[in-house]
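With one protein chain withheld, the remaining protein chains of the complex are depicted in position.
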Amino acid sequence: MNRIITLQEEVPNVYKLVVEAPDVARRCKAGQFAVVIPDEKSERIPLSISDWDPEAGTVTLYFLEVGVSTMKLARRKEGEEIDFMGPLGRPADIENYGTVFIGGGCYGVGAILPIVKALKAAGNRVVTAIEGRSHWLLYNKEELIKHSDRFLRATSDGSEGTKGKVRNVLDEQVDLGEKFDIAFFFGCTFMMMKSSKRAKELNIPCRVYLNPIMVDATGMCGVCRVNVDGMVKFACVDGPEFDGALVDWPLLFKRNRQYVAHETLAFQHNKCELHHHAAGDDGGGQCD
Amino acid sequence: MAEDLKVQIERAEEVWNTLQAKGDVIYLGTASCGIAAGIRQVSEAITEHLSTGDRDVELVEVGCIGMCCFEPMIYVQTGAKAPVVYGGLEPKDIPKLLDGVYGGDYENDHLLGVIGDGFDGLQSIYDHPMVAPQKRIITENAGLSDPVDIDHYLARGGFKGLERALSMTPDEVVDEVLRSGLRGRGGAGFPTGRKWALCRAAEGAPKYMICNADEGDPGAFMDRSILEGDPYRVIEGMIIAGYAIGCDEGIFYVRAEYPLAIERLEICMAEAEKRGFLGNNILGTDFSHQLTIKKGAGAFVCGEETALMASIEGKRGMPRPRPPFPAQKGLWGKPTNINNVKSVSSVPSILRAGADWYAAVGTDSTTGTAVFCITGKINHTGLIEVPMGITLKEIVEDIGGGVANGRSFKAVQTGGPSGGCLPADKLDLTVDFESLTAAGAIMGSGGMVVMDDENCMVDVAKFFISFTQYESCGKCPPCRIGTKKMKDLLEKITVGKGEDGDLETLERLASTVKAGSLCALGGTAPNPVLSTIRYFRDEYEAHIKDKVCPAKACRELIAYTIDAEKCTGCTLCARNCPTSCIEGETKEAHVIDTDACVKCGMCITSCRFDAVHKIDSPPSQCADEGQGGGD
Partner (left out) sequence: MVDITMNGEDITVEDGKTVLHAARDNDIYIPTLCNHSELSPYGGCRLCLVKIEGFRNYVPACTTPVSDGMVISTSEEGLNDLRKGILELILSEHPSSCIVCDERDECLELHGESTKAGRITGCRFCPNRRSCDLFDVVEKIEFNDFRIPVEYKELPLHRADPFVQRDMSICILCGRCVRVCEEIRGVGAIATVHRSHDTTIGTAFDQPLTDSGCVFCGACLDVCPTGAISSKTTRWAGVPDETVTSNCGMCSNGCRAVMQFKWGKFTNVEPVQDGDNWGQVCLRGRFASVTTVNSPMRLEYPKVRTGDIQQPVNWEKALDAVVEGLKAYSPDEIGVVASPFMTSEDAFLLQKVFRSIGCENIATASKMIGPLQMAWRGQVDRITSIGTRDDIDDADAILIVGSDLSLDNPVLQTRVHKAAEKGARTFIVTEHPHNAYRGADVLEEPCPTGLMEDVIAALDSAGSCEGCSGDGDHEGGWAGTIAHTLMAAERPVIMLGQEPFAVEEDGVAVSSLILKLFKAVSGKALLILWDGPNVQGLMGSACVPGIGLDGELLKEAGPNKPPLGDGIKALLLTEPVSDIPDGVEFVAYMGPYPFDGIERADVILPTCTYADSVGTIVAMDRLVGSIETRARPPTMAKRDFQVLMDLGGRLGAEGLSNIEDPYDISTSTFVDYHIGKHIKEMDVSADCGPVDPSSPVNPAGKWISGPLRYRGLDITEASEDLGAVVRKWGWTE
């Protein structure tokens, strides 16, 4: 079991989790992810790794609260222990491509940091762009500014940076004459699909980090299979990084919607396993 | 004339006259402002000094006559002659002054005038430039009599108005107030007579009469001064109003921040009840009236009548839409009439001297007098009562004695957070409801703040909108959110981050807040901003386009420098600087490190050679992270 060092809400509904995991920190590479299990009755949650510090032996992740298991994770207290397993997945293909465009959305804003760092270290000129519905949902800006040659932002309501999404920033930069050799997109399925389509139109090769449902995340169960260029691939061992132009997005959306009913009804029977509330406690029911 | 009232008045006059004719009396101005200015220390010095001599001198505490700039004040009455007023005293001045006066020499530099006609070449206080143009009806007793002594009040014509009212029918009393042309002094200016008539006509019992003494405007203290100086007058006004409307319960809604006013009101109510002016069968008639005091809990919004009633009912002080108006469905759902302290205080004089006498004062659209608290950058700050129709110029220059320490007049703000700022070219405006509203300000409760060229109008607008924003009750979005957006925009402008289009957004927001808000708080909150934009748009544009504050008041847009020629190197500024960011050898010209400087202004105040100046310094435009980024 691994101790939680920091667990705080960075921006509404996005949490920063720092876990003590020396062995994981030693072997992490950009683009990899880890599996987190909040308590015995929760799912095994795959979360991309945002940062690691081999000396301190800590690993940093950003996650969104999107269901019962991530809710339980979000309500854990610092100092408690959770199951933490990683690093998993094939590292990102990092080379010196020349000028690269990296787009991050929602949890992707935290997840693109290692890729930005790796590409910068490989000598690329790195243009980073992050998107969010509004200015109060953008986070991790200082770190990204430090490691990017250019740092841009987009908000749906135009309250900060370009009005729109990461792909609108890509359009603007291309119109301004930027020549991109490759693009990387990290975010929710819809954002990655739309961004890949735009990159394809601008014939810029692009890489995406798919987020299918996973169970063991080590290549056994096959739940995370995705269809890339007509072939079945396992996102957990063959990915999560894939060529965005070749991914069968409708299939991925359908597979991600499979357990909607169970995910919804799970809220009815969610019991707080951890802080077992003895009879006659202050009636608080579930922990805050 | 109720039999025993005649007896009471005779005995009262006897008490008053013996006091007037007393050999030696010293009156002490002890309203809150007098106490704050140090009258207690002065009176200790007096008693200590008198103990050395053998003079038998009576000390009498009186209210305040409104000349705040001269506080603390005493009036010395010797040899049964009219009392002579001395102001701006300190304990150390007392021995020399008293010995002089008791030696027959009244002249000294604290002399202000004589209460009544002048004698031995002394000028009457009523000829003092600050007092001469005034017409004191509501404040006729304030500062001249002991506020809690009912005999003083009776001797100076007290309760005659009530006695006359009780001899008339309630409708006749309402008609008398209607003919007097009295309009509500709370700020809206609705004819008081009509308000009473509406409440009287409404069915439903019991009815309630409320005196609104919440006085939440910053810089307004006239209600306090009246309540502290002449509480019986307000009590008499409430009883008359109760009789006219036909309600047997009256409530004083006084803000808890006026403890002295509340204390004196309680004493006077008890005394009035003892003397038969309050409680059951007032003055032998079958009219009974109870008065209670409800303390406000410090919310400005509770000055609004429906929020005030909610507060009395123990609920959260949030206004509710009208109609239905309080006259039909007010406190506890019953017909209720609410009047400001000043309106209630005018009623005794109207009944005593008659409606025509009152209507003759002021203008025909706005009769009677206006009570103003003149404050800010003016020589004679204080409380004044002037006839309606007087011009702003007379108030600022004559009564106010012109702008302080020789600076130039820039604007005068009337009506507090709901009012507006009027520039120099509006000074010849006459004071009445219609003309002030037309100019974008309002009469309001009577706050009047004079500003000179060192005041930044954008900053003033920000101060007032921040006040109303903080005091909003939060019930309706235009006021709860609109005022915050306006305040944020003004904050942005005053720190040099204004962009073009901000002024238009500010105006659009202002119109939404003004038209959309539920009550007068939100409805008038944009007035200070709109009037400053209307008359000082250039100042706003300077802040937005050139990032410069013409009045050099906005801290982010100025810097402090030392003029090398004028600086004598006396090191005084360096020693007083809290962040010690001024360097220089003694006798050498000093230099301010502008980065470390927090612009507190200590160096300017300590420099005796006028060597330190404020200069424009637009904030450095840090490259927006968007463009430059990590390059």
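So that you can tell them apart, the chains are marked A and B in the order they are listed, and the count of residues begins at 1 in each.
To be clear about the criterion, a contact is a pair of C-beta atoms (placed from the backbone, for glycine too) under 8 Å apart; a residue touches a chain by one contact, two chains touch by 3 or more.
For clarity, every value in this text was computed on a predicted model and none was experimentally measured.
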| Touch with the omitted chain, as defined above, among B:K22, B:R275 or B:R320 | B:R320
| field | Those residues of chain B which, in the complete complex, touch the missing chain | value | 299, 316, 318, 320-321, 323-324, 469-478, 480-482, 484-485, 488, 505, 508-509, 511-512, 515-518, 523
| message | Give me the chain A residues in contact with the hidden chain, please. | response | 12-13, 64-68, 71, 74, 133-137, 156-159, 188-190, 193-194, 250, 253, 256-257, 260-261, 263-265, 267-269, 271-272, 277, 279-288
